[in-house]
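With one protein chain removed, the remaining protein chains of the complex are shown where they sit.
Chain nomenclature is as follows: A, B and C, assigned in order of appearance, with residue numbering initiated at 1 for each chain independently.
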Amino acid sequence: MALPLPPGLTQPEVAFLAEMELVTIVPRQRLESISLLGGQTPPLRPPHRAELPLWLALLLKKQRRANIVPPPWLHPASLSEIITRESKDNPDAFSSPPPPPSRAHPTEPGRARRLAESDANLSPPFQPSCTADAPAGYLPYHWLEVAEALLAHAGDDMPVAAGEVRSLLRDLVEVRAAKMRSSTSTLESFGGGLTSLRGVGAMELAESRGFVLGVVDGVRKLGASAEATRREEEEFGGGRDVSDDESDEDMGI
Amino acid sequence: MSYYDIDSILTDAEKIPCTFQLDVPELGYLDNSPGQTLKAGARVALPLWLAELLAITSTGSSDDQNKSYVAFDLPHALRNDVVQALKAEPLAVPLRDQSAHFYSLATHMMDLSEEPELSATLRKTFVRRAAEIALHARKLGGGTGKGDEGGSNLGVGGAGEEFLRGLDEWERRLFRKAHDGTRAGKEWMEKIKKN
Amino acid sequence: MPMYGDLGNKLVQNAKRTQNLAHLPPYQTELVRSVAREVRDLDRDVASLLEPFQESFDPAADQATACTLLVNHMSMRRNKRCLLAYHRTRTDKLEELVWNGSDLLDLAGQQTGGAGPTNGMNGPTDSSSSSSSLSPQEEDYVRQYGDLLAAYKGHWTDIDLTGSLEPPRDLFIDVRVLKDAGEIQTEYG
C-alpha cells in the first residue's frame, strides 16, 4: 500500500502546513537573501522587521539570530476577549475567522497590498494571518499550531509570561472542544446536506475528521433508500408512478 | 458496496429467512436434504448473496409477472423487538450480538424493500451511539482533561466495556477513528514541547 | 450439510484476520484449491443441466431448472469473489512490505521466525521443504512488484519515494552543531 494514512491531513501534516504561515521577525543579525525553492528570502537587516515562513523563523530563533513578533491575536487581552466571545456571547458556534483580505479595510495600513489581484484567492497558510499586522480578536485557521510552536520555541518573545498565554490557550482549547463535540452530535441527526463549521481550526478539524465524516457517511448510507424514495416522490410530485402520457397532460395545467 | 471489500463480502454471507415459491428438484441440499426436491413453501435461511438475486429475479411465470423464486423476510438481527429496543434505548442493545455487520446488513435489506421507519430508527440509533462511542474513545485516547478519568487509563468501567463489546463493525471503525484522532492530537502536543 | 460458498467464506474470514496482522499468515493452498474445484464442479453441473435443452432453454417454461442454474451461477461468482478478495488482501499486504523495504528473504522467513500457524487450516499440504508463508506465485509477485516500484521510483530519484511519510522536523541536531562553530558571526547583531 503506497500510502498507509487515512484521507485528510493528519495532525503532524497539519503542523507541517502551519509552518508555512508567515510570521514577523526582528533579525538580530544580517542575513543575505537565500535562494530557496519557494523563492528568495528577504535580506535581513537589524532592526528592520521581516516576514518569513514560520519554519524559517523558528530556525533563526533557535539560532538566536532573530526574535519572533507574536501575532496580535495571541496577546492575552485578545485571547481573553475570544474566550469570552466563545463561552458567553456565542456558546454554540466557533468565533468568526479573521476577515478575508477581500473584506479587510483598504485603508488599514499593512493590509492594502493584500488586495493585489494575484493574491485574491489566497487562503491559509498563504494568506498572512499570523504576522504582526494580523488583526487581534480573531483566531486564524492555524491558530493552535502556530501558538504552540511559538510558545515552545519563542516563549521569551511573548509580551507576558508564556505561562499566562499557555493557560489562556488551554481554556480556549477546552471551550472549543466542547463545541466540536456538541456540533457533531447535532449535525448528523440531520438529514440535511450542508453543515457549517465556520471558524473551526485546522488541528481541531484534523482531530475530529475521521469520526465526523464517518458519522455523516454512515447516516447517508443508512438513509440511502429513504433518500432515493424522497427524490422519486419529489420528481413525480405526488409519488405515483407517472407514465409518459400522463406527464404530458400534467404539463398542460 | 465494493467487490474486494472483506467486510462487504462477510455481510453478504449473513443469512436471510427465505420461502421458496416453487418446487426445485435439484436444490434439496439447501434444506439439508440433498437428492430431494425442495418444495414450494419450504423455509430456508439463505446467505444474502444468494437470497438477494433469487428474490429480485422474476420467474417469468405467465400468470404472475411479479413472482420471484423466493420471498424473504427481514433477518433475525432486524426483527421487530430489536428495533423496538433500539427505539427505547439505543445504548442498551449490544448490536454485535445481533450481527457483527448490523448496519451494513440493514442497508442491504432496505435496498431490497422499503423500510422508511427502520431507516429513521437506525439513523437515530447510529448517531446516538456514535456520540457515546466518541466519549469512550476520548477517554481511552487520553482526551483533553486528564482529571476526569479517575485512575486507570482504561477507566471505561463495566457498563462502558459492555457497550464497547456490543459495537458492530461500522461502530468499531468509528471508535478507531475517534480514538486515533484523539491520540494523534495528544502525541502532537507532546512532541512539540520536546523539539 | 455444507453448502456452496462455505469454503469461500473461510478464505474471507482468513483475509479479515490477515488485515489486522503485522505479518502474513500462511497461504491457504488447500482451501484455495477446494474453492476453485467447487467452481469447476458447479460449471459441470450447469453444463449437464443445460444439455437436454440444446441451445433453446426457456427459463419461463422450466422455472425449476432456471432457479437451479441461477443458484449455480451465483455460487460460482461468489467463490470467484472470495478467491479474488483473499488474494487481493494478501497482495495488498505484500505490496506494503515491498514499500517498507522488506525483501523476499524477510518475508519467507516470517513464518519460521514468527508466531507460527495462526489457525488450523495449513494442513500437511503446506509443509513443503521451505516453510514460507507465501505461495510460489506470491513470491513471483513480490519480485515483479518490486521491479515495478523500482521503475516508478526511478522517475523520482531526487525525492526518495519510499522515504518517510512523517513530515520532516527541522534539522535541529545539525543546527546545534553549527551553533558551536558559527556563534562567531555576531558582527551585525
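For this structure, a couple of remarks:
Simple rule for what comes next: a contact is a pair of C-beta atoms (placed from the backbone, for glycine too) under 8 Å apart; a residue touches a chain by one contact, two chains touch by 3 or more.
One rule holds in what follows: contacts and distances are computed from a predicted model.
The subunit not displayed here is recorded in UniProt as "DNA replication complex GINS protein SLD5", chosen from "Dynactin subunit 5", "Exosome complex component RRP40", "DNA replication complex GINS protein SLD5" or "Trafficking protein particle complex subunit". Hidden chain, full complex: it touches shown chains A, B, C. On the side of chain C, touch with the chain left out of the figure occurs at residues 32-33, 35-36, 39-40, 43, 73-74, 76-77, 80-81, 83-84, 87-88, 91, 95, 135, 137-138, 140-141, 144-145, 148, 151-152, 155-156, 158-161, 163-165, 167-168, 170-171, 174-175, 178, 181-182, 184-185. In the full complex, chain B touches the hidden chain at residues 1-5, 49, 52-53, 123. Within the entire complex, the positions of chain A that touch the omitted partner chain are 1-3, 5, 7-9, 13, 16-17, 19-20, 31-32, 34-41, 55-56, 59, 63, 65, 97-98, 100, 102-103, 112-113, 115-119, 121-123, 125-126, 187, 190-200, 202, 205, 209, 212-213, 216-217, 219-220, 223-224, 226-227, 230.
The definition used in the following text is that only the chains that are shown with their structure count from here on.
Chain pair with the larger contact count among A-B and A-C is A-B, by C-beta pairs in contact.
The mean-CA centres of chain B and chain C are about 25 angstrom from one another, to the nearest whole unit. Note on chain placement: the centre of chain A and the centre of chain B lie 36 Å apart, centres being C-alpha means.
Distance between chain A and chain C, defined via averaged C-alpha coordinates, is recorded as 40 Å.
Contact with two or more other chains is made by residues 12, 15 of chain A. For chain B, the set of residues touching two or more other chains reads 195.
Taken together, the chain A residues at the contact with chain C in this complex read 1-5, 12-13, 15-16, 28-30, 46, 55, 58-59, 62-63, 65. Put simply, chain C touches chain A in their complex at residues 92, 95-96, 99, 165-168, 170, 172, 175, 178-179, 182, 185-189.
Per the touch definition, chain C reaches chain B in the complex via residues 1, 3, 5, 9, 12-13, 15-16, 19, 49, 59-60, 63-68, 70-71, 74-75, 78, 81-82, 84-85, 88-89, 169-170, 172.
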